[in-house]
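Only a single protein chain was left out; the remaining protein chains are all shown in position.
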């Protein structure tokens, strides 16, 4: 059912509302199979409203997608932004920017109908220095043979595909010899191992690739241009981190504990007020940045990233102090896969906030260099072939 | 009067005590001309007890000098460590380490009898990067013709000589073409201009050198080896900063203001206790470092330097908050040359503590590199001729 | 900058004008002048752009805009350290008189403020924590239709330059606001030196000084609270403007100052310090915008939004100005370089209209902690 069937001249807002209501009327979520509902949503151009017609959109402003999700969520329909976060928010924009017509057709529909993707960039030797990845992809049989080790992969076990960055030409400088693939995780040679962390959970995985064959049709973007593709993926990640962090709410938790336990300790009172203030200002900033950006994430998201990382750490530290002696205890170190809201677990978890998705140090570099225009540090590795670099 | 005239076998402590008492008995400070007293002190080997006999010492441990000064001060005698701080504590050790026999004879006696020295290292273009100095010294007439501008010189107007670092060979890398001179400040071409600062005072000067002629006899150390000579001077400065800072006492001032004004504000109370604690621990550390070092300053003094700089800033900030609305006011911005103890003036003055004598950033580099052994950053200027370097 | 066009125009007009009327050389001329600013220049800002009357109603000679416009002025003045009684006259006095709804007082005061001919100040009983009118020690005694005030106010902003003083004073069981026109007989005004060299304070003594009541008797608490709340947002704008300027100046220095053969801005220590300055100013601006919104909408969270902005902007300006000195090294510590003027202003701005501790306390109370 095309957009053309709708009555009269309407504002984009009105069109989006009307289309969504019609989708919900034609396919009542309670009575419709999930995949069928999602396919109908895609065909109605309501998966990514800013995409062109035929690619899950109707070519209106990206911001209007928010309204679609509001209506869908309150009607009990699936919300891909939450359920397939990486595929929806990071995979799809990269496919749109770099994919062939065939790939857009294939991947966007797959994502729109529920396929989940994970990210296969980081490696043990390539953290902050992401371009130092060592996973090798060698041409073979109209495709690529890939071997290497990836790490810090979220949701690997529940995903069908992975956004993979691999080195295709070690003789070029490190940023230049990389290529981006969309890896089928069921391919032979893919092994996923849970990676246990400080909290006891295994929220991430290590992914071992041993002679995995990838058809060339699953290469996204030109050969040796993977760095640029990966950058467009990452810009969307950083933006997402900002959003995600606003939801995690140590401030609310601390307020609840404060009201329950703080008594009249003036030091705790003033820490509580200060924590609230920090959260308040970061939320104001994030809202302002979202309005300003009109959807396109920029280096400003690094401000939120740094701010929320520090807020979370300070917030859960305050929670711990509010817990008194109970801060000595823990709920369970057994990997439970659960979403425990135990403040002690969240306290431990928050230590990673200044590391994951770009360390605070790297964020500060980005702000200084891209926003303030300060010069990069002298680079010893920039123009040398990757194969000649010192690593470790 | 030589040390040999003293009776029997004595411990070094006893010798120092006995010699000092005899000095005071033979030259009662109240009745003795200052210069004559100082000359007698030098001849008695009590100016730098650790120097060899004949150079103002008796070859005992450096620590024992403290006892000499205690006795002198309580007897009302001059104390060079206070009165000619730079000459006594920085100039003399450099002369001992690098001077010819003739220079030791001449300079040590001059310092011992009251000559004051200032330091002429820093330049507008050479701050943290001290080796970037641009003042040029060219051989002429058995001496050197010097032109350039120095800055941040303490006590220039009350000094007779300056420890001067100048570039003698711009074709060499920047650390290597420097030479160290002891400059007679009354020489033609030396112009001293007061440099006013944030507090309104002009505690420092700029020193302009225009075609100043220095005899080669006043060169300290080999030609083009000035960097090493300067380093030995600076190691003694950093040590002095540690000592000086322990005396400046924002903690005492804050305590007095707190008792006078704080009322029962719990936040001020806890800040006061924390400030006291920081000061307490830094004093413990400084005492420990002094015991450990047995007098020889090392990179540990950077710990004190950083710590006291931060303590002073935090301390005077607390003083300001304790002053309430009076923190809005000031005593006078007229240069008064006085030693005002107004907390607002000390507050402004403290901003320089993390800059002067090596910035906190440089101190952290020193600790990381010299104590922890971390590698230096890539240096773009290390092996290039000074004349080819980019400056600004 | 994603500013609406009309604000952007105001900003650029003002910036051009200030580049001529308040360059650093002019700011420095006034560091030691008695009033701290030049009346003729101050009036020109009023007549040529109408800066002082932006938020004053049209019937009193103003432009009838909101705080949104005035905040642009606050930022640009803060950016240049523009000499003039902006805080005392335009922010505090005009707001207090306008809020009094006393039409006689409004006619007497507002047009003069709008056209730049009247310098006016509020003789607040305290700054960092005591500007509650109830803390006044000045007393008012009736004198026929008029009043006479007696008492001392220790630190009156622009007290020497003021043609008119707004003074909270106690009478019966009430505290009301009065106007006093300083005269040699009943008013003593002694300048007291401020640490912030761009500001002037005076100790004002009133000995049975003739005075006129402004607004309702007993309205002082409310009027002073409203005026200081609005003025705090203007002051927060001053802080954001100053912080932005220090960020720009320091960035520029980090790009052009070479040490160890490369710009100091290429060292991570400098880079990260500047990134923190950037983060601070970005967050401060978000807090400022929100306070402006709350005032202009008369939102229920007004008090919280203003206190939040005052805390954040105070601490940011102070930290940014302190970092500017540090990153300039010795140069930043000299009288000759401008950084110290901003640092001193940041130190004063932090205290004026409520210290961070004071506003944090208000936030804690508002949160019910």
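Quick notes on this structure:
Read from first to last, the chains carry the letters A, B and C; within each, the first residue is number 1.
By our rule, contacts are C-beta pairs under 8 Å (C-beta built on N, C-alpha and C of every residue); 3 or more make two chains touch, one makes a residue touch a chain.
Nothing here was measured: the structure is a model prediction, and the numbers come from that model.
From the options B:18, B:75, B:225 or B:368, the residue with contact to the unseen chain in the full assembly is B:368. When the omitted chain is restored, the residue from B:139, B:292, B:341 or B:382 that touches it is B:292. From the options B:64, B:178, B:306 or B:389, the residue with contact to the chain not on display is B:306.
Within the whole complex, the absent chain has one touching residue among A:151, A:166, A:273 or A:366, and that is A:151. Touching the omitted chain from chain B are residues 255, 258, 262, 269-270, 272-274, 276-277, 280-282, 284-285, 288, 291-292, 300, 303, 306-307, 361, 363-365, 367-369, 371-378. Looking at chain A, the residues touching the absent chain are 122, 124-125, 127-129, 132, 151-152, 195-198, 200, 265, 267, 320-321, 324-325, 327-333, 344, 348, 351-352, 354-356, 359-361, 364, 377, 379-381, 384, 389-392. Although one chain is not shown, part of chain C still touches it, namely residues 267-269, 272.
By our rule, only the chains that are shown with their structure count from here on.
Distance between chain A and chain B, defined via averaged C-alpha coordinates, is recorded as 55 Å. Averaging C-alpha coordinates per chain places the centre of chain B 43 Å away from that of chain C. Within chain C, residues 262-263, 267, 270 each touch two or more of the remaining chains. Residue positions 267, 377, 380 of chain B are each in touch with at least two other chains.
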